[in-house]
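Note that one protein chain is taken out, while the other chains of the complex remain in position.
The block that comes next holds chain A.
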């Protein structure tokens, strides 16, 4: 089995061959490398594909050949190959002899009381007859089983039978009291399926007022009813219910949620506007108001900008064509967009970044980060200069930032800012170690050199001389400093 591979022969015959060497270094992940090497060196020893029978066969995707999800694909694929249409529709004249029995547990039989004895083999029965005898003495038929089919089941027994998957009739329960008993027993059974079935029955046979009133004192049933209405998307009734219960905030949120299903932006805007009067909690109310205001603006901005772009008169749209519509984008994305295309507009316009900042109470930090990212993308370095510059009462200027200059440098660097720009902001980093690290990384030599000078660290400066280009201005600067008689070096 091994003979046609010469290097394997080598491996087998050579005794000096060492797979790899272990040293006892405690470096965690050099060990990973070792085991990788080991694996690689062993790999060539054995043929790859000679899986033994006991080894599960695995296709490349890793699923064992023969697993269900694998077979679904396989049999479907083979089907495609053989698939062909029958030239004539096949009419099977003799087929109806097989009686198509209805499921005994269908809703029609459930609600109209039509039972079809015999056709339906309840699951629990089949269970108790076969497998259960072997395994599950506890799952044997319950005591109530002995009763007859048509007899008068109490609400409790009815629920019990439903749990067994038996045919029952809920129509028989006409009095409110019986219906409520049904509901209470179904809740006690904790089977959501049965609770829902009873609730459907109640919904059909009770007036809304009565149903809502009774559900109010039955929280579990109520939750199931709400869930049911959500599932069948009967939002009108659901809203009525929530309002009747005084759960106005839930109702408001539910109604608000509807907007997600509205595609057309004008309709969506109008819908959001109609949500403004809903009884949200105060802070949620503010958010919904913002949502509406935002979409309203986006629609205006989008219309204006699309025109401008088509007209081809505005340079920025020519240089940087818009990639997507701004409609339904989050607020910060919208701000970024406006910083990109509308940065210098006066604060009076809808698309002015400053206006957006004030209207939506955007935090200073968020605002700075967004402007920074947008203007850096455009390489508008002078805008950044202005952004960070603040003037004190004496008229001196100073660079200030609500986010650390470390992060400012990150963002600039990601937008491939030139060294001079980076240097300026690296120099503003407070922490000396961090500053040097950043300066070295971004090759801001002046900062490194000046910092070492300030630290009076001759050794580090000497070391750094080796890293700058020969004959460059930086090297001269270092030499000048090293020769300077005015500095008292600490080493």
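Just a few scattered comments:
Note that in this section a contact is a pair of C-beta atoms (placed from the backbone, for glycine too) under 8 Å apart; a residue touches a chain by one contact, two chains touch by 3 or more; residues count from 1.
Throughout what follows, contacts and distances are computed from a predicted model.
Missing chain, UniProt name from the options "Protein YIPF", "Enoyl reductase (ER) domain-containing protein", "superoxide dismutase" or "Vacuolar protein sorting-associated protein 33A": "Vacuolar protein sorting-associated protein 33A". Among A:159, A:331, A:380 or A:429, only A:331 touches the chain left out of the display. The residue touching the chain not shown here, chosen from A:177, A:261, A:318 or A:491, is A:261. Among A:152, A:209, A:231 or A:315, only A:231 touches the chain left out of the display.
Touching the chain that is not shown, out of A:362, A:460 or A:482: A:362 (per the contact rule at the top).
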